[in-house]
Structures are given as structure tokens and as C-alpha cells.
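One structure, as C-alpha cells, below. Some questions next.
Only a single protein chain was left out; the remaining protein chains are all shown in position.
Presenting subunit A:
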Amino acid sequence: AAAARRPWRLFGAMCLLRLPQITQPLEKGEEEMAALMGQIELEKSCYSDHEIRKLQEEERLQRRKESLDDDDEATGKTVIMAQDLEDKWEQKFLQFKAAPRITDADKKNIRTSLNRKLDSNLMLLVKQKIGNQELWLLPQVEWQPGETLRSTAERAMATFLGDQIQAKILGNAPYGIYKYKFPRAIRTEDNVGAKVFFFKAFLQSSDFTQTEPKADYLWVTKNELGDYLKPEYLKKVNRFLLD
């Protein structure tokens, strides 16, 4: 049924989140508490087999030093001491080099790469032309009759990042709305303003080598959003971002 023409134009926007890959650093209170918990656990524990073996061997060494004559047990036999094992394990651990938590992209502040700020959520921002202005926005596309708003948001994602993107959209319902009226110059009876509905999705795949994004894009954290978004828009977006 043809509905009466509403004065608001509808847009579907997608907030694509890259979830954190490493844990956030502990705060001061958390670190102190973690140390205390470790100490209490140590105090309440019993000796393990390895520790008992180590204590016995230390005793034996002491006795040998004091008595200054060879024990009848250890003549000619090479016994692996618990301390030697520990040293060996320590050496092996030091040889292993883990990947750094602060990547190169972090240091150079390359905001277009996905490899920065691995401990926080990253959001996709694209530069779009609205009216006669170039603005940094969450990717949005106008709604066309015959599709649900969720598919509009998916289309918005596909136009900017290609079809091969794999993202898990969290439900059919929008997470937020930004309503604005057009400037008086282009406002008509039928075209008062626009409503932008935001949808949230988690990025599943992290390789972008095949697809070249069509426009200028950035991956930013919640704190950095303020550098790019307009204040009113930012206020509405911040409401549905948990960080």
C-alpha cells in the first residue's frame, strides 16, 4: 500500500566495530589487588613436589659443604637438580619473543590501519558528501522502499568496503537515531529533514587486502571520535557505544 509521503528522508548507517585483540592494561588499584591476591594464595598453599625436591637437594648440598666429604650416593653420577631444571626453563622462556602489544601503527599513529590500539574497539569512519559539505560520518546510505533498514545498513557497509566483508550485525533493531532538519534553503514541504538510523556490527574477518575502500576512511577509537564528528552527531553516537 502506498503510504503518504513523509517529510523525513530515511538513512541507514552502520557502526562497524573491530573488537579488541589484547587485554587492557590493569589500573593501579587492580594491580595492587592482583599482587595481594597472589601473596595470599602463596601463604595459604602447601609445598608442591618440585619445591620439596628443591628443598631436599639444597639440604644435601649444605650437608656436603659442611662435611667436606663426598656422599656415597653421588659418586660419579650426574644428577639433574631441580635448580638446573628451573634455569633451563627460564632460558627457554627468555628465548621466546612475543608480538609487541604496541604496534608500529600505534607509534606512527596511522589511523587507516586496523593494527593499532589492539586493546580497544575501533570504529569505521568515512568521508561523505552531504549537501555540499564533505563530512566524516559512519557509513550511511539512503533507504529505498522495499528493503528493511538493516539491509540498508548492510548496503552502506558493502558500498564502502566491498561485498567480501564479514560482519555480525547485532539484531534487526536500530541502536540510535540522529535527526536533523535541512537548512532552510533546500527545505520543502515534502523534504523537511533526514533521520539516520544507526546499526551496530562486529567485524569478523580482518583482511582487507582484496577490497580497496571507495572513499577516505579511518579506524578510530571512541575517544578519538571527537576529532572528526560534529558535536550533535557525536552526542547521539556516544550513547550507544560501550567502552
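Please note the rule applied: a residue touches a chain if its C-beta (ideal position, glycine included) is under 8 Å from a C-beta of that chain, and two chains touch if they have at least 3 such contacts; residues count from 1.
The rule is simple: contacts and distances are computed from a predicted model.
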{"item": "Omitted chain (choose from \"WD repeat domain 75\", \"Glycerol-3-phosphate acyltransferase 4\", \"Programmed cell death protein 2 C-terminal domain-containing protein\" or \"Large ribosomal subunit protein mL40\") - UniProt protein name", "value": "\"Large ribosomal subunit protein mL40\""}
{"item": "Full-complex contact with the absent chain, from A:Leu85, A:Ile130, A:Ile177 or A:Ala215", "value": "A:Ile177"}
{"item": "Contact set of subunit A toward the excluded chain (per top definition)", "value": "3, 6, 8, 10, 19-23, 29-30, 32-33, 36, 42-43, 45-47, 52, 98-101, 103, 118-119, 148-150, 168-177, 179, 195, 197-198, 202, 236, 239-240, 242"}
